[in-house]
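Below is the structure I would like to discuss, written out as structure tokens.
Only one protein chain is missing from this complex, and each of the others stays in its spot.
The chains carry the letters A and B, assigned in the order they are written, with residues numbered from 1 in each.
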Amino acid sequence: MSEYKHPYRDAEFILNELVDFDALCADAGMEDINAELASVILTEAGKLGSDVLAPLNEVGDTQHPQLGESGVQQTAGFAEAYQQFVEGGWNSLTPSEEYGGQNLPNVLGTAVNEIWQSSNLAFALCPLLTQGAIESIAHHGSDELKQTFLPKMVTGEWTGTMNLTEPDAGSDLAAVKTKAVPNGDHYLISGQKIFITWGDHQMTDNVVHLVLARLPDAPPGVKGISLFVVPKFLLDENGNPSARNDAHCVSLEHKLGIHGSPTCVMSFGDNEGAVGYLVGEANKGLAYMFTMMNHARQGVGLQGLAIAERSYQQAVEYAKERLQGTKRDGSRFAIIKFPDVRRMLTQMKASIEAMRGLALIAAAEIDRNQYAKDDSSAQQHNARVELLTPIVKGWLTELAQEVTYLGTQVHGGMGFIEETGSAQHYRDARILTIYEGTTGIQALDLVGRKTLMNDGAHLAELIAEIEVTVSELEASDQFASQGKALREALEEGKTAREWLLRNAPEDAAAAGSISVNFMMMFGYICGGWVMGQSALKAQALLDAGNGDPEFLTAKLATAQFFSEHLLPRVKANLASIQAGSASIMALNEDQF
Amino acid sequence: MAILVIAEHDNSTLKGATLNAVTAATRMGDDLHLLVAGADCGAVAEAAAKVACVSKVLVADNAAYEYQLAENISRLIAELGKNYSHVVSPATTNGKNFMPRVAALLDVAQLSDITAVDAADTFQRPIYAGNAIATVQSLDAIKVITVRGTAFDAAAAEGGSAAVEVVGSVHDAEISSFVGEEMAVSDRPELTAAKVVISGGRGMGNGENFELLERIADKLGAAVGASRAAVDAGFVPNDMQVGQTGKIVAPELYIAVGISGAIQHLAGMKDSKIIVAINKDEEAPIFSVADYGLVADLFDAVPELESKL
Partner (left out) sequence: MKVLVTVKRVIDYNVKVRVKSDNTDVDLANVKMALNPFCEIAVEEAVRLKEAGTATEVVVVSIGPKACEEQIRTALALGVDRGIRIETEDSPESLNVAKLLAKVIEEEKPELIIMGKQAIDTDNNQTGQMLGALLDMPQGTFASEVQIDDGKVNVTREVDGGLQTVALNLPAIVTTDLRLNEPRYASLPNIMKAKRKPLDVKNPTDLGVELKAHTQLLKVTPPEERQAGIKVGSIDELVDKLKNEAKVL
């Protein structure tokens, strides 16, 4: 079991230096919200995370939730921790003041969310899902629906779930079969949903399910899916939970990781029919899901960062303590002295810093879009959100696999032993490239909707912005080699973009064949961009005699490491992209 | 000018902490006076007069000083202290309670918990929970000091023959009163709070043998712990487990008996002040962190240790 401490210095560095949090708040007209307040909020959240949530991480891994007669019984200790989370008002950080929220910027919510996700990924999924449900209702629900459900969901007194997947409808949601039949002022929902995270538990006195289902007269395919609110307990005239609705968890999945999070098979309408309320208009459910998708996907990308950070902290602690080298005088030294252990730890650290930078920059774009002063600015920021989201989701979660792998590797044999705790992070990380759209789906989104559909215009804008950082790096003697490396990577990125625009119309398999390499390539380019900016800012602070030299010089080193050891992966990505689909599609199916 | 040392006592016996403070005081000057302030504390004064290096014992025997309430005794000490170069007390909870009041009444600083005397006005004291040592010089005419007992040897309790002088001043501030006290009973302390922890490993053989450790624990006021191996073997319940997945302890003294010293165990006790390891395997990793290692069969060594404590 490892302790967790929020890396507040890096978070604050990114918020202040890369995101310019104060300017963001001022532009958004948020009086009194500034970096100082953000620091206090992160500190207090860090305490709750370290002291309350983090110690339960391993408990959830070994004491799985159980399905009993009264539903799912969550891991011991989770209910009390959840209570503290709710009492702290942490669920209400970003939601609108109208429903009792604090209406703080999304980028701050994201920085705080990293703490929950690092502390206890399985636990933190519950409020993460609630957040998604709140957004769906807030954006698309009727006033009545909002007034009825949102205040309690914003406080966290009720949790929310997202019921999308069915046994036959995973990535392809057009195949949803769950039925919704009108019945007076509501609908009766029937059908089965799978992979429902935190679908049931006893931590709160109600659970609000958001369910995708089809009306009897709905057109087939994606245009015939509607979204419904289905509470676990129906509400009485005072809005309090009363009668049990016909929505039950009928089975719990046995999983590779995130054991503390109950993954439910939900059955709706086994008996009298589950009462549900239509959200917004009929047949627009899938469109509604898309409006929340950026936020949800960035949230999972952030989980990749968070689990990587936890794994890194544990690996560092172990590497400093584990004595395995012997000097000539017979005294022993810790494995952190070995260059190869250094390689692994530095790679973890550099990856994490790049991930955190990109995650917060992308999260801030959501704020900048929301609070934009005019339409063109809003469109510009929206395009950036759209473009960065699949990279944040895909690249961060893929990198998290490698970082948690290294975390275990640093431990040697002890990493393979569950008791050490490193293995849990490795297993918990594994879901992240899968749920909320697999890496393949993210990559397709990036090459398809986000690039080909606008003829690569949005990507060209990003490339132009990165070029500014490249020029700044090149202009400085100190960072010239980093500037050169980033310039090369960026040129390779341009080549890939052009290759895609040229070949996609001619080869139906081209986009799909290169997509993951394309997504990873731009992940590393964005990472190089983030670390390049970080190096420039860190040196400026050092020159001005501001900030902690220990932290800032470490930043210079991780930026250099990223440039020298991670950025060159772009070359391999480009080579693979330029090879196109030929060998990928060469075998016939019988040859597999 | 002489040095005034405040005696720690319970009206019947002179406490050992006084002797360590006396040793510290001898490094500040030669002429030492010992103040015994209490009620019906004649026996303490007699004992104080025998302490080596003490030239005079002042006795303030009055009901107002029975419980050494800070509000009362600080006034007495401040009154007497005006005529001394140093006023010194052991850094017991008593001394810590009244000495800062004395300092404020004399309008001087207090130097808390000193661990070394570099000169009559210069002292060392731990700061940041002992993670740094400060060397501090007093600029005041009267130096008010509390002494960390463990940093100084005890002065000889016998051999002196100080004159005993009665102090008549009675200071009763009448703003505080003693209500009651509850002194610790012999129950063993909690693992994480204990000053001494004795833990057994798989080498103990079975649960019954932990009684060997319990007997020592009773003598030392220690808590009993166990390694994960001993817990997994079912010798003892898992709330006794010390280690990464059990309890983290950092007592003054940690005695590891029949514990090999797996990393997970070391992680739970490596911050202990003094670590003793008893193990028959001289290659056991536990010896690499132990201050004192004894290679021996625990079934011989542990009973012998008990008999010699």
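By definition in this document, a contact is a pair of C-beta atoms (placed from the backbone, for glycine too) under 8 Å apart; a residue touches a chain by one contact, two chains touch by 3 or more.
Since we're looking at a predicted model, the values are computed, not measured.
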| item | value |
| --- | --- |
| Option from B:T13, B:T150 or B:S169 whose C-beta touches the chain left out | B:T150 |
| Selected residue (touches chain absent from view) among B:M1, B:A63, B:A134 or B:V166 | B:A134 |
| Absent-chain interface as seen on chain B, which is shown | 67, 69-71, 74, 92-94, 96-105, 107-113, 122, 125-140, 150, 173, 175-184, 196, 220, 252-253, 273-276, 282, 287-296, 301, 304-305, 308-309 |
| Footprint left on chain A by the chain that the document does not show | 5, 8-9, 32, 36-37, 39-41, 43-44, 47-48, 51-52, 84, 87-90, 92-93, 102, 547-551 |
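By definition in this document, only the chains that are shown with their structure count from here on.
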| item | value |
| --- | --- |
| Complex interface listing, chain A residues touching chain B | 1, 58, 321-323, 332, 414, 419-420 |
| Of chain B, residues touching chain A in the complex | 244-245, 263-264, 267, 288 |
